[in-house]
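Below is one structure, written out as structure tokens, with a few remarks after it.
A protein chain is absent from this complex, but the other protein chains hold their places.
And then chain A:
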């Protein structure tokens, strides 16, 4: 069927990447150039350890530049895995590093071991002194394979690279050695949850304190914090939750069940309410056996909880703990917490509350420092007729006013290069086809008729209700030109509707096609089979609920992602499935085409997001770092970045070029279910189950707004075409419109705020709310602005 696709380069399955210029996987040398691969980059970003990570950072010094020249010496055959090697959570803390060293020694990979040790700057004694050799040996091996299996398990066997050369970096060593000698058996098997020996990871909990003292320790600290000065209290209160969790886990791990229970009973009420989901998981964890394979537990263990505390408060705490000789707490602080100390005024309770809430604390400040090219790419010059159109529009009465701001945006796009834009060829993009150009022209024409929105001119909302869906509608997408609507359903089907009078037709059978006169002018019309014309086409192929759907920009393809672990590419010419992309072995929650087509991103329960190209059956990049499911994935308008929202309550921004995480946004108090970029690429809006919409400045890496109003999960977000209005749709059956211009107009982007990340959110979300529109009983699953700024909303009527 693939042969029927319009152009050869677009034919989906191709084993050799030779068609369009493709984004090559980052090569091993690239990884090395980044300074020990993911170790340094993901150390800070991925919420990894402080001690080991910082010591290994010493190796390459300074912040790594994301655009590092590809070293020619690297073996070109290295497959995409290296980018993936830094595992979810990036647990490069001391134990892991030691374990890896032990493992290398055991596997007689002498040189690699040497290299890694040099990188890490660890002394021989440290390794030797870390415990009984035999025990650590096996433990180390398990850790490595456990960590890796998360990534490699989902990356099919053939992707595993050969063990790289001796000079390779730490990260590559990990992946190389594990997938070389040890891993093959485990590759493709179940992920880390089912690994029998998590005990190694847990070993840090072995330190035995007097279990009966724990309550005393905790309440002592609580008393201290509550009695401290107001300005410090809010900051130090951040300690409660991670300490509580780790103390509880220690008690459970050391099998003091009753103590653990009473500890939990006594203190769980102190914790902030937004940790309640995690606490619920914790409360059910009552036995050591349960700790094996509990993901939440692993998250706590493998990633350090990041706290941001002012130096004064930290000193206060330190002094207190030293006075009290409170070693138990001090150990936890040392082992499991990463305290990001800053100089200056302690933050207020509000400031803290705005930023906390994620599974692993706040993002470290360094995590959001790297430069992001958030500008838009230069639009390709499109021939004269468009300009004529433009001029005409300008000459008409009344139009100029309307056009001015648009002019700006267009101007910046086409005339001069946006200073914040990435280089045009930063990632290879597909060539424009003639049909694309036609579409662009259409788009421009529509643009001139676009309604200029604002608080006084609200858009009309057309609601597409899916009737008789029986609660089965799980995903919706609308094409950019608003001509097609696709719905993914719990019964595994994908349905495509045409919402224009033009019916959906598929291409004729091959035998009939051969009869067509290929020279005729209307060949494109002739190849269509009139008999198949209908308003609705149903695509069968998945074997589980379809959680994500996305049209390609050229409307020739449709992507769908499903519970069955696959992403499928459908042709909208033949209405058949072209490729099934396997990689996520667990449910795939979301997928989206790049705004330029060809690439797409998917994210799922396996906690990673993957970047694919339609003609590669394996992912080009694996974005690993989230500590829980990746719920939603969106491309930046310039296609150079991908944003992911996760159940760990963070939003991350990834660089498509090198797979690095360049932004971590914390502040949501619930799993994130919707994302959208502003059309100018500067801002990101995210919505979560907590019913709030948060606005982020990508360039500065700051939260810039909070929109309160929804009472249930925000399922869909979309900016108007010019970015004046943000529409949000929610499970609470409402569509709300927000004044985006006002929300972004007076941003505190002075140096201080930028440097410290201390934000003062204006309490004006009620002023920003422009309208609330209630449906009868229809959760709003999808929102879309047509090219003329009409809102299309969609959802399934679900009678209560």
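Just so it is clear, a residue touches a chain if its C-beta (ideal position, glycine included) is under 8 Å from a C-beta of that chain, and two chains touch if they have at least 3 such contacts; residues count from 1.
In this section, contacts and distances are computed from a predicted model.
Peer 1: So one subunit is absent here. Using its UniProt record, which name fits best from "Transcription initiation factor TFIID subunit 6", "COMM domain-containing protein 9", "Transmembrane channel-like protein 7 isoform X2" or "TMM27 protein"?
Peer 2: "Transcription initiation factor TFIID subunit 6"
Peer 1: Touching the absent chain in the whole complex: find that residue among A:430, A:659 or A:691.
Peer 2: Of all options in A:430, A:659 or A:691, contact with the hidden chain holds for A:691.
Peer 1: Looking at the whole complex, which of A:270, A:431 or A:512 touches the chain that is not displayed?
Peer 2: Once the missing chain is taken into account, the touching residue is A:270.
Peer 1: Would you indicate which residue among A:96, A:237, A:351 or A:678 is in contact with the undisplayed chain?
Peer 2: A:237
Peer 1: Quick one: which of A:547, A:683 or A:696 touches the chain that's been left out?
Peer 2: A:547
Peer 1: Looking at the whole complex, which of A:469, A:558 or A:661 touches the chain that is not displayed?
Peer 2: Residue touching the absent chain, from the options given: A:469.
Peer 1: Kindly state which of the options A:255, A:534 or A:772 is in contact with the chain not pictured.
Peer 2: Here the residue in touch with the unshown chain is A:772.
Peer 1: With the missing chain put back, which residues of chain A would touch it? List them for me.
Peer 2: Chain A touches the missing chain through residues 190, 194, 226, 233, 237, 240, 261, 264-265, 267-274, 276-277, 279-281, 283-287, 289-290, 294, 349, 353, 357, 457-474, 485, 487, 489-490, 495, 497, 499, 544-545, 547, 563, 586-587, 589, 605, 629, 631, 647, 669-671, 673, 689-692, 708-713, 715, 731-736, 766, 769-777, 779, 781, 791, 793, 796, 798-800.
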